[in-house]
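Apart from one protein chain that is not included, each protein chain of the complex appears where it belongs.
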Amino acid sequence: MLFMVHMRVSPPVDEKGLQAFETAKEAERSYAMDLQERGVWRQLWRIAGLYENFSLFEVDSVEELHDLLENLPLRRWIDLSIHPLVRHPSRIDPL
Amino acid sequence: MLFMVHMRVSPPVDEKGLQAFETAKEAERSYAMDLQERGVWRQLWRIAGLYENFSLFEVDSVEELHDLLENLPLRRWIDLSIHPLVRHPSRIDPL
Amino acid sequence: MLFMVHMRVSPPVDEKGLQAFETAKEAERSYAMDLQERGVWRQLWRIAGLYENFSLFEVDSVEELHDLLENLPLRRWIDLSIHPLVRHPSRIDPL
Amino acid sequence: MLFMVHMRVSPPVDEKGLQAFETAKEAERSYAMDLQERGVWRQLWRIAGLYENFSLFEVDSVEELHDLLENLPLRRWIDLSIHPLVRHPSRIDPL
Amino acid sequence: MLFMVHMRVSPPVDEKGLQAFETAKEAERSYAMDLQERGVWRQLWRIAGLYENFSLFEVDSVEELHDLLENLPLRRWIDLSIHPLVRHPSRIDPL
Amino acid sequence: MLFMVHMRVSPPVDEKGLQAFETAKEAERSYAMDLQERGVWRQLWRIAGLYENFSLFEVDSVEELHDLLENLPLRRWIDLSIHPLVRHPSRIDPL
Amino acid sequence: MLFMVHMRVSPPVDEKGLQAFETAKEAERSYAMDLQERGVWRQLWRIAGLYENFSLFEVDSVEELHDLLENLPLRRWIDLSIHPLVRHPSRIDPL
Amino acid sequence: MLFMVHMRVSPPVDEKGLQAFETAKEAERSYAMDLQERGVWRQLWRIAGLYENFSLFEVDSVEELHDLLENLPLRRWIDLSIHPLVRHPSRIDPL
Amino acid sequence: MLFMVHMRVSPPVDEKGLQAFETAKEAERSYAMDLQERGVWRQLWRIAGLYENFSLFEVDSVEELHDLLENLPLRRWIDLSIHPLVRHPSRIDPL
Partner (left out) sequence: MLFMVHMRVSPPVDEKGLQAFETAKEAERSYAMDLQERGVWRQLWRIAGLYENFSLFEVDSVEELHDLLENLPLRRWIDLSIHPLVRHPSRIDPL
């Protein structure tokens, strides 16, 4: 199952919050790289000039997607929208 | 250059408009398949249950993207948003 | 897999459009009852006073959900939002 | 009387607020389970990947619904919308 | 049970539609007056300068409210929001 | 002159702010009851499950309404919309 | 009593509708000039580049404002917002 | 040149912020009165019940308007919208 | 005086409306080129993939801007927002 997820990160503005955020950002990086290596986080694109990304996930169940997103180290600073995908009738490749 | 484009199609509701729309839809299909074969329309996903898609384009210039979108046979029934992409710092693959 | 779908129906205002709509409404009724009998359209609630409903679908795949929604006889007059569901941690029953 | 309630939880971002929130979350859990056992909170679904849920309540009066929602331990971090329900004309089961 | 309903009427702009609207408006008037006499449509206020009203309904059930609103002769030109009411803790009168 | 006022209260989330809010809430209660007794705050309904109310005011001037709202003890936590009312042409009672 | 009214005019796009609109526009002009001469429509400003205006009305009652706006010849193409005014505490002139 | 400016003031909710705000409010008052006396801030109306105003400015240049607004003592708590004005074709007075 | 204007064009969807639109588009082109040659429409950029543009106008008065925009041949299909400009304090060139 494929899901496109649009993430918008809102870093805190105050110094103290920024520290907690920076620590979580390091963890997020490892988390994202590990999931990419496992083929779950299939694609990851940064939107130019913004703290936003498009992420393509391939999971075996909605539960897997849920757990994966809930455990994002930056989760509390991220606003998410989730789009389940199907094969487009004009697509030439398999999904 | 990579661009993620989100398209939302609004088919006309009246019978007459629907005919023009159906004709254009056929043309759109060939158009999309041709651009996929040429590697320009790199990815195309339908959002489940909706008349919307995410499209990933790889073009040599903004002008090429512009022409490509302006000539979509369904263009007048499509509402678009365009997101220029860069490599995400946590991405493990090249863009 | 469970999905909550919120549907908002916008009947046409003009007489001619209303006829096409009424015909489709009959077909929609059979379609909805059939899917309920098959256990796919598990729940269906009308929002009081409005032409809106909440629908709970249980499907085997996202593709099945997509086909089901695309074939709603009233589809062109319906505005949809789709929410994939997981078991809530405070839920006492299985999903 | 049946009401569909959509709840969106916004946990605080700062550490101190998070502590108060976590304590309330424990209380919320007991509260939700108790109301489910009493058949008032008839259904509870988590929306995948988000801190949101759909809740189906069966109450004897609007006042009962009001009291129940006002006393949610997490109430001050929850944004609510309430939808009174009636039987859908295409529903095959009783409400 | 008390419900505050906010109604916004959007009359058609074209001449033909206006005729159907005017006919329905006559029916709406009788309908509203009859329900007021029966004590169901307890209050009705026009918002100054706008084609909008606040309506206070007292009904025995959500179903009664639903039927009443669904049968408004002007229903297809009306946009509705419905607010179930309870006694305010600072209110000096019974509801 | 009659005005329908829709009030939405946003209590502070932090403990310290909550104390100031609770003190003001007590004052608000006396204020509201006094104005009801004087016939100025003619009606007051709580919207079920929400920290919102509809309030019907009868005042001699816009200035009186302004002063009354500006002096609400909870004013800084309240978001207001104000709707001047006239007699609805289908109303059977005097305003 | 003073009211600031913001009007946004949406002329029809089709030729036939434009004719009815143009006729009403002539009537609107006389209507506006007459009310200005009577001192009711105290001020009238066009927003540059847009089909919008700010209008300051001085009326003896909300009912008078309501009638005046309801009878605008262009009323069905106008979207209105109404703001009752009071003297600003920093104003040096009487209202 | 005439500009209508709509200002919405958002006073801080916390005690400390309120002190800075109150000090600035005093300065704002002198500032507004001075500009009125000089004929630049030609009109100033408070919107009833809200912390908002409509302000009519007559300036010699856009730069003058900019400086004037940038130096409002309450500027950091004010949200502004600016509308350049021209003479309305139905206006009987000169602008 | 400099104004940045953002224009969004909404071509009609039906065939008949499209003819009127295409005729006006030709006139728009001459109109725009003439104003560019006269130095009034100083800059004109198309937003890629969309029927929108940013236009920089240099005019002697707000009235001139108003007339210029009101006479755009495509005016009835264009939605406009207007932003008066001043020199940015960090700008190195004169405005």
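So that you can tell them apart, the chains are marked A, B, C, D, E, F, G, H and I in the order they are listed, and the count of residues begins at 1 in each.
In this text, contacts are C-beta pairs under 8 Å (C-beta built on N, C-alpha and C of every residue); 3 or more make two chains touch, one makes a residue touch a chain.
Note that the structure is predicted; figures quoted are calculated from it, not measured.
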Check your understanding: Any idea which of A:46, A:66 or A:83 touches the chain not displayed?
Key -> A:46
**Study point:** Residues belonging to subunit H that touch the chain removed from view
**Key:** 5, 12, 17, 20, 62-63, 65-66, 69-70, 76-77, 80, 82
Point to revise | Touch residues of subunit I, complete complex, unshown partner | key: 2, 4, 28-29, 32-33, 36-37, 44-49, 53-54, 83-93, 95
Point to revise | Positions on subunit B contacted by the hidden chain, ascending | key: 1-2, 61-63, 65-66, 82, 84-87
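Convention: only the chains that are shown with their structure count from here on.
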Practice item. Determine, among E-G, A-C or H-I, the equivalent of interface F-H; equivalence here requires over half of the contact pairs to be the same by residue number. Key: E-G
Practice item. Please report how many Å separate the Cα centroid of subunit C from that of subunit D, as a whole number. Key: 22
Exercise for review: Please set out, as single numbers or ranges, the residues of subunit F touching at least two other chains.
Suggested key: 46, 48-49, 62-63, 65-66, 82, 84-87
